[in-house]
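A single protein chain has been omitted; all remaining protein chains appear in their positions.
Each chain carries a letter (A and B) given by its place in the written order, and its residues are counted from 1.
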Amino acid sequence: MERIPILKMGNFLLVTVQVDMHDRLAMTLQDDLTGRIVKDHAHGVLIDISSLEIVDSFIGRMIGNIASMARVLDAETVVVGMRPAVAITLVELGLSLPGVRTALNVDKGVELLKGCIEQRATANGHVAG
Amino acid sequence: MATLRDEIFPIRSSDDIVKVRQVTREWALMQTFSLVDQTKIVTAASELARNTLEYGRGGEVRIQAVQEGPRRGVRLTFTDQGPGIPDLAKALQDGFTTGSGMGLGLSGSKRLVNDFDIQSEVGKGTTVMIARWK
Partner (left out) sequence: MEKRTKLAEMVRNQHDVILKDWVESQLNATTLRRELMKESELREQSREFLSLYTQSVQSGEGIGDAAWKPVKDFLGQITRSRVLLGFTPSETATFIFSLKQPLFDVIRSTLKDPKELVADIWATTTLLDNLGLYVMELHQQNREEVIHRQQEELLELSTPVVQLFENILALPLIGTLDSARTQVVMENLLQRIVETGAMIAIIDITGVPTVDTLVAQHLLKTVAAARLMGADCIISGIRPQIAQTIVHLGVDLSEVTTKATLADAFMIALQRTGASVTKSAVSQPKG
């Protein structure tokens, strides 16, 4: 069965969506990714959608779900590389993905994730101390 | 108004949704749509194709490349013989859904196109027509 590959980069997982996703593939990704977060003890997830030519409400919902599930599993999610035309269309559609962090490219996404995790570590430390 | 090309595609499985997206993109390109216009009509097509499959239990889409004066457009008509929609006004509201979606399918697609028309009869089925002009 067709699957979207998930790469491990240190503490982070990187998913690059390169195909026009049909609904089943999106659901499989959701399952695979949550499984890998637990298995690899990942603290962050980067979803690179720079190849995606459209994001409809189904894929949008899947991205939102992944972010929420990852948070429950103690990992931050950053969506990177959304194209301008896709962003304009998503906003018009009424889907602004609240609660999902975004970055222009993978490099900036990694920076953002590191920042988030540091912040969380100090916050936790503060509460503990 | 002149019809330059006219074809019908079935919507029976989730692979057909992908097919509808590809065909719509191809036709929008043929009509020399800008990238944003292409993306809007393809996204609307994807939403409505999924509605046809999920709520209408499958059906078909008719794609037309049309021209009216200097304006060129793509028109899609989705037809199913499903259960129909009892309350159209309600179905067109943001956030209203009977399924598992976010309820943005109909209202959202309407915002992505220039022309939108929906006919539905309980027990007979639903027809949604959308068009986007260059």
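Just so we're on the same page, contacts are C-beta pairs under 8 Å (C-beta built on N, C-alpha and C of every residue); 3 or more make two chains touch, one makes a residue touch a chain.
For clarity, every value in this text was computed on a predicted model and none was experimentally measured.
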Task: Chains in view touching the one left out - done: A, B
Task: Full-complex contact with the absent chain, from A:L52, A:I66 or A:L97 - done: A:L97
Task: Sole contact to the chain not displayed, among A:M69, A:A87 or A:C116 - done: A:A87
- [ ] Against the chain that's been left off, what residues of subunit A make contact? List them.
- [x] 79-88, 90-92, 96-97, 102-105, 108-109
Open item on the list: By the contact criterion defined above, which parts of subunit B meet the unshown chain? Give residue numbers in ascending order.
Closed with: 36, 69-70
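Rule of thumb we're sticking to: only the chains that are shown with their structure count from here on.
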TODO: Please work out the Cα centroid separation of subunit A and subunit B, and write it as a whole number of Å.
DONE: 29
Open item on the list: List the residues on subunit B that touch subunit A in their complex, please.
Closed with: 14-15, 17-18, 21-22, 25, 35-36, 38-40, 42-43, 46-47, 50, 94, 101-102, 104-105, 107-109, 111-112
Task: In the complex with subunit B, residue positions of subunit A that touch it - done: 20, 22-24, 53-58, 60-61, 84-86, 88-89, 92-95
